[in-house]
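Only one structure is covered here, and it is reproduced in the block below.
Then we have chain A:
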Amino acid sequence: MESMLHITTLHYLVLGAALFLLGVIGVLTRRNVVIVLMSIELILNAVNLNLVAFSRMWGGLHGQVFAIFVITDAAAEAAVGLGILIAFFRNKETVNIDEVNLLKW
Partner candidate 1 sequence: MAPVATPFFFYLLSGIMLIGGILVITRKNPVHSALALIVTLLAQASIYLMLYAPFVAGVQIILYAGGIMVLFLFVIMLVSIDRSMRERQFNSQWIPGIIAATALGGLFMAVFTKGNDIFPEHALPMVENDNTQQIAMKLYGQYMFAFEIASLLLLVAIIGAVVMAKKRI
Partner candidate 2 sequence: MGQILDYIKSYLSSSQTPGAAGNMFWVLVYILLVFAGLSVAVIAMNWLERKILAHMQVRLGPMRVGPHGLMQPIADAIKLLLKEDIMPAEADGLIFWVAPFVVVLAAFTTFVVVPFGPTHAITDMNIGILFMLGVSSLSVLGIVMAGWASNSHYPLIGALRSSAQMVSYEVAMGLAVVSAILMTSLNAEGTGTLSMIGIVQAQLAQGEWFIFKFFPLGLIAFFIFAVAMVAETNRAPFDLAEAESELTAGFHTEYSGFRWSLFFLAEYSAMIAVSSIAVTLWLGGWLRPFPNFLNNSTWDLVFSLFPGVTFLLFAAMCFYNALRMPKHPLFRVQTIGLAGFGVVLGLIGLVLFIPAVSVRIQDIFWFSAKVAGFMYLYIWYRGTFPRYRFDQLMRMGWKVLLPMGLGVLILTASVALLQQKLWHQ
């Protein structure tokens, strides 16, 4: 109980790991590309949470700076991913990821 009430870095890490897992499950099991992309965002956020938690632990700011870079990266990823999605939707009129099989004839 004592350890439950005293929030340490480990708590944040467990939370991050749980989010990461949720993201992984989403990426691996869902068909809808939009939801897959959102799951990727979940994964990136889990990483960010870890970075910031470690930054807090060591009292430095490198983790936070890295979190900002990761957010930048997420923005780029979302933009390109959604662009691809729209191009794909325009051609095949579907948003299901297992129908992206143009290379697998």
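Just so it is clear, contacts are C-beta pairs under 8 Å (C-beta built on N, C-alpha and C of every residue); 3 or more make two chains touch, one makes a residue touch a chain; residues count from 1.
How were these candidates chosen? In short, all candidates are chains of the complex that A comes from, given by their letters.
Worth saying up front: this structure is predicted, and the values here are computed from it rather than measured.
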>> All of these sit in the same complex as chain A, but only one touches it there. Which of 1 or 2 is it?
In response: 1
>> Residue numbers of chain A touching candidate 1 in their complex, please.
In response: 4-15, 17-26, 28-32, 34-35, 37-39, 41-42, 45, 48-49, 52-53, 55-59, 61-62, 64-65, 67-69, 71-80, 82-87, 89-90, 93-98
